[in-house]
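Note sheet for the following structure.
Only a single protein chain was left out; the remaining protein chains are all shown in position.
So, chain A:
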Amino acid sequence: MAWFFSKSSDEGIVLTSRIRLARNIDGIPFPHLLDKENAKKVVDDVTSAILESNSVISNDFEVINLSDISLNEKMSMVEKHLISKDLINRSDISAVMINRDKNVSIMINEEDHIRLQVIYPGFKLKEAYELASKIDDLIEQRVNYAYDTKLGYLTSCPTNVGTGLRASVMLHLPALTITKNINNIINTINQVGLTIRGLYGEGSNALGNVYQISNQITLGLSEDEIINNLIAVTKKIVEKEKKAREMLLEKQSVELEDELYRSLGILKFARSISTQESLELISKVRMGVEMGIIKDVKVDSLNELFVSVQPATLQLLENRDLNPRDRDIVRAKLIREKLS
């Protein structure tokens, strides 16, 4: 979960930058029609393309067959954004390659044969794309991609055809959320070919005031254009979030301070707490630290907690399955220890 430690981000508002490339192998049915034999061949072809390449990065990768690991381990990887739920749903045929730094994951037999993902802390979309494109080239040396001169990279769902690129940033927008300005932004974003979603993608809520913004259109624009659009819009949203924080401080400083310190108080003393509540409070305390209001809490601890309070990761840390009641108790304890 190294990627989540976003202190390198200039603003603290852009948590991560993510690039995802969808690729398929020519002439082989897409994963939803794939039998086990062909699925295994896809996994073998893609993994050997990386592992047997001459590139220095080939030694970095570990191959994990989804059928070999526990549901808790799988869910924890989802919580860390290393794999998608869709990959878990196809556990009998799917695999993932993850690098040592845990910022590159190559999902095999997800919705497409290959979903290559690079995730960097902070605002680094271009760097993330560069690395993704390099690994993409490496795979392409050995794998025959499904590519059409007119339509570009062919994908299982026509919504991804063309570049196969989904670029996204994860933004922490507590002030825009509290001041209810977020709805305006959601509406505007949808008008410029971008989409905004909650922490865990499609259909998920904005847990902990974290939002994902990504491009909707993948065909007709080049990778650079898609990424530059997203960068331009992200910069504007970051500006708005900063403005909202200033306004809060100016107009309601006591109420704001009260809210932030109460949040910290609950985190420090609660004996039982849900995932949702803890994410919400961690978000507020984080904003307090970034605004210089709360001084004796480290952003690093908050970043770490943001991942480790989530159910599967929490259970992995504890090394046992817990019922929801015990989970809330263990979670509260973990938070108290981290913040004491």
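Convention: a residue touches a chain if its C-beta (ideal position, glycine included) is under 8 Å from a C-beta of that chain, and two chains touch if they have at least 3 such contacts; residues count from 1.
Keep this in mind: contacts and distances are computed from a predicted model.
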> So which of "Aminotransferase", "Carbohydrate ABC transporter permease", "Hydrogenase" or "Protein-arginine kinase activator protein McsA" is the UniProt name of the chain that got left out?
Replying inline: "Protein-arginine kinase activator protein McsA"
>> Among A:Thr163, A:Ser214, A:Thr234 or A:Ser263, which one touches the chain that has been omitted from the display?
In response: A:Thr163
> Pick from A:Asn59, A:Ser222 or A:Ser253: which residue touches the chain that isn't shown?
Replying inline: A:Ser222
> Hey, which chain A residues sit against the chain that's not shown?
Replying inline: 24-30, 32-33, 111, 133, 136-137, 140-141, 144-159, 161-163, 165, 202-203, 217-224, 226
